[in-house]
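A single protein chain has been removed from this complex, and every other one stays in its place.
And then chain A:
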């Protein structure tokens, strides 16, 4: 395989890695993707997405996906008297690979408008370089902004997706708990959620899974003495 790579530009190989990690990330979050979606080979990638100059055409890498039933269940709030049939707080997502060298308010707002017009629940923007400070400021406050999609916008820099950090042997498995499972956990151990150890939503693994504030993840480690060892963390 190493021999094959000589014929591809470093930029194309790089983009292939970023694309694969992004697809894996969406699958790991619970979106409906087939195994072959995440296992595209470099040759297939080059065949489908390379431009004449040998670089990847980012504008053709965009894709969207839908949550699986299991994911939708995990993101559904518990029914209450007021809302006996709550809707899942997740939906169709649009992933875009921005090709601009500098991304600021202009691109972010165009992207948000696109998500709203396309009735996407949320979006992920993958940029070549970090966005401007003002764009990040808009993003931080975006959940409360009328102009953005319901589920907000996440931003990644290509560099962050070159390797899939969760595939590293030292990163334990993270599993998101549903609202019901979270309630059961707290009841069982007679805890308040504030008493759980925490994980920052900006933590790279939390970012990979798209954790939201208030969610609880089960972290499963392998231990030579105890077999499997689980702990729980509350996302803040």
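The rule we apply is simple: a residue touches a chain if its C-beta (ideal position, glycine included) is under 8 Å from a C-beta of that chain, and two chains touch if they have at least 3 such contacts; residues count from 1.
The rule we apply is simple: contacts and distances are computed from a predicted model.
**Q** Can you tell which of "RNA polymerase II subunit B1 CTD phosphatase RPAP2 homolog", "CMP/dCMP deaminase, zinc-binding", "TBC1 domain family member 8B-like isoform X1" or "2-oxoisovalerate dehydrogenase subunit alpha" UniProt lists for the chain that's not drawn?
**A** Options "RNA polymerase II subunit B1 CTD phosphatase RPAP2 homolog", "CMP/dCMP deaminase, zinc-binding", "TBC1 domain family member 8B-like isoform X1" or "2-oxoisovalerate dehydrogenase subunit alpha" narrow down to "RNA polymerase II subunit B1 CTD phosphatase RPAP2 homolog" for the missing chain.
**Q** Decide which residue listed in A:25, A:90, A:138 or A:235 touches the omitted chain of the complex.
**A** That would be A:138, which touches the missing chain.
**Q** Where the complex has a chain not shown, which of A:21, A:38, A:107 or A:178 is the residue touching it?
**A** Only one listed residue reaches the unshown chain, and that is A:107.
**Q** Could you pull out which residues of chain A are in touch with the chain that's been left out?
**A** Chain A touches the chain not shown through residues 100, 102-107, 109, 132-134, 137-138, 141, 188-189, 191, 194-197, 230-232.
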